[in-house]
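Below you'll find the structure I mean.
Every protein chain except one is present and positioned as in the full complex.
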Amino acid sequence: MAPKMEQAFADMAALLRAMTEAVTSASDERKLALIKGHPDLAGKAARAGTLSADSRAEQASAGLDRLSEAEFSRFHLLNNDYRKKFGMPFIVCVRRHSKDSILRQLERRWRNDAATERATAVAEILRIVALRLDQRIDALVRLAVNGRLSTHVLDLHGGKPAAGIAVELYEISGEHALRIAHAITNADGRPDHALIADRPVPIAQYELRFAVGDYYARLGTPVADPPFLTVVPIRFSVAEPEGHYHVPLLITPWSYSTYRGS
Amino acid sequence: MAPKMEQAFADMAALLRAMTEAVTSASDERKLALIKGHPDLAGKAARAGTLSADSRAEQASAGLDRLSEAEFSRFHLLNNDYRKKFGMPFIVCVRRHSKDSILRQLERRWRNDAATERATAVAEILRIVALRLDQRIDALVRLAVNGRLSTHVLDLHGGKPAAGIAVELYEISGEHALRIAHAITNADGRPDHALIADRPVPIAQYELRFAVGDYYARLGTPVADPPFLTVVPIRFSVAEPEGHYHVPLLITPWSYSTYRGS
Amino acid sequence: MAPKMEQAFADMAALLRAMTEAVTSASDERKLALIKGHPDLAGKAARAGTLSADSRAEQASAGLDRLSEAEFSRFHLLNNDYRKKFGMPFIVCVRRHSKDSILRQLERRWRNDAATERATAVAEILRIVALRLDQRIDALVRLAVNGRLSTHVLDLHGGKPAAGIAVELYEISGEHALRIAHAITNADGRPDHALIADRPVPIAQYELRFAVGDYYARLGTPVADPPFLTVVPIRFSVAEPEGHYHVPLLITPWSYSTYRGS
Partner (left out) sequence: MAPKMEQAFADMAALLRAMTEAVTSASDERKLALIKGHPDLAGKAARAGTLSADSRAEQASAGLDRLSEAEFSRFHLLNNDYRKKFGMPFIVCVRRHSKDSILRQLERRWRNDAATERATAVAEILRIVALRLDQRIDALVRLAVNGRLSTHVLDLHGGKPAAGIAVELYEISGEHALRIAHAITNADGRPDHALIADRPVPIAQYELRFAVGDYYARLGTPVADPPFLTVVPIRFSVAEPEGHYHVPLLITPWSYSTYRGS
């Protein structure tokens, strides 16, 4: 059974504050020791299966357990350069990222100086801690560590929510598209559940695909043959994993609009 | 040198009317003979290189010279079924079509009765004739055999045409995307030339891709990191090869709209 | 103190069903007696102040206490024609209407035959009853007698909800505009409360006015002088008083969109 918050701290935020205070006020030696206790990302430990269950799940969530040989080599190279420059492993809160954004982070952070990078590593460890706390502990008031990705389809031809539209969510990496969620819109034009929820929305490029052609065919709406619109792809990137990304679609058989909503 | 219209007919439309009259008033035997004079689509003649120059160029324009083995087999099978049922080759004005839409035509028309199909074949032959006339003969007044595909990008963030946006046009077939045109928008937010013009717009699925992220990066507009929008894909199908398809894009860094315009 | 439902009926819907059953199964004479017990709309009783408190409040809600002389004459004339033809007063559930839509109803229903009109009058009486019940009685589960009119402003220039926008709601009758609600959008781009709620949304023409110019001026967004948009008026009509009318606005300094949302 999960431990209860009230045993020692007023709430989870208080616990996190205490841990943050303890870590940030520690000496540089102790910080470095904490940092060095972490495994390499996509490293030998991952391949050898000697990661902790948490680390394994986190690395898998970003796709680090599905790297191609070329990607693995690239990670290996950048990891080594990083370790050579800073004398510590590269640490990032992987649940906030995708494979692509972790590679971008590695390239960018490698250019930092040692002090900046030590502070960044500690901040990332605290993000990892906050997420593990959020998942482990029953609490009414949650930490603000999660984001959300949702959608909504309005049929401007009929003047009503578009019910029964198949929606797919893909994570895009270069030419590769990995389907990570799918749903059917309900009577209010929304999937019953957010497409991503109760976790950070990984920094990544996404594509929503809406089966608009099937929808109007079912309604018997007069359209062209073949219809002007069949599957509508909406491609966008997430930059704030803790944000709410609401990406609605306004459709007719001849037009559509989308926007970052709220 | 191209022959001049005025030698025999008032204009090209009169010439075409005369040819149409001659063909449609002919006996069934003569019609059938005309139809049988045509080669199979994507057939052995195409592979053997014994097509006329016109036929070869037309079949190439629909991608019939680039079929995979599986596609070639599918065409072969459907062509044979068609020839077996009707005793004549399947004729379609390929410059109005893509590989995918020709396959759909084969499947649909195979279900027709013989009289309907003979009339359809004659109508398609007259379309082929009209297009060959249009390309061969100098005339001020052109036949209405051509369509147009154009675009326009408006920047609703800046309240002005979006200049310097890279636009690519792809023909989509299943998972395959073939780039068939590309351009940069000018000061009025338009490519200098229509993306498809002076020919029928083949019945097919298309995707326009607009490099919106690069545009706002060049302007220094504040956006997220990574930007919400980088490349905007607009996927649509053409049903009327002689129509004007104007597919504009209205953008901000956080939203876009598109529609079949005019 | 309000009587409690559970004393006699399972819930309010059960009470209403019982009343409906009693009224619709009554003889034509008793129905007619019930109908004749109602006052004329905008009639002498209204002017003389002898209406019941409920009737007075209801007639006021539709603006029937603020008629011009010309409007009063028009009502008087149509009421008389109606009474002459059917031998009973014209009954309509005024809380679902505006002055203009009641006049349209009078003109339309006058063309009905007697049986249709008797049934319509009884149905309207039951609507009046349902609304009075809904306002009088404490109940967890409410009758579906109320609608809602709400809005939401998204700033597509900034990619976020538009906070602090002044919104006014007017009821439009010919050239006359009567302001009936106003609000400021909150951090989520919405007024804190729906502009109309907890009552039917009267069948009428409305205009929302959004102070978009002030909003971008406060943000210091570069615009033209004078700005392209200052106050954006959105004019629309309500046809279903029990519906949810969500009328959002998507803005930039150079564009806007609106739609019937949900």
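Here the chain labels run A, B and C in written order, and each chain numbers its own residues starting at 1.
Quick note on the criterion: contacts are C-beta pairs under 8 Å (C-beta built on N, C-alpha and C of every residue); 3 or more make two chains touch, one makes a residue touch a chain.
A quick note: this is a predicted structure, and the numbers were derived from the prediction, not measured.
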{"item": "Shown chains that the omitted chain touches within the full complex", "value": "A, B, C"}
{"item": "Omitted-chain contact residue, chosen from C:8, C:77 or C:231", "value": "C:231"}
{"item": "Contact with the hidden chain (one of B:188, B:214 or B:242)", "value": "B:188"}
{"item": "Residues of chain A in contact with the chain not shown", "value": "156-159, 224, 228, 250, 252-255, 257"}
{"item": "Interface with the undisplayed chain - residues on chain C", "value": "101, 203, 205, 224-233, 235-237, 239-240, 252, 254-260"}
{"item": "Residues of chain B (touch criterion as defined above) contacting the omitted chain", "value": "154, 156, 159-161, 188-189, 250, 257, 259-262"}
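Assume only the chains that are shown with their structure count from here on.
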{"item": "Centroid comparison with chain C (C-alpha atoms), farthest chain", "value": "B"}
{"item": "Chains linked by the largest number of contacting C-beta pairs", "value": "A-B"}
{"item": "Residue-number overlap at the chain A/chain C interface, same or different (half cut)", "value": "same"}
{"item": "Chain centre separation in whole Å, for chain C relative to chain B (CA means)", "value": "53"}
{"item": "Intercentroid distance (Cα basis), chain B paired with chain A, Å", "value": "41"}
{"item": "Centroid spacing, where centroids are CA-atom means, of chain A and chain C in whole angstrom", "value": "45"}
{"item": "Chain A, residues touching no fewer than two other chains", "value": "257, 259-260"}
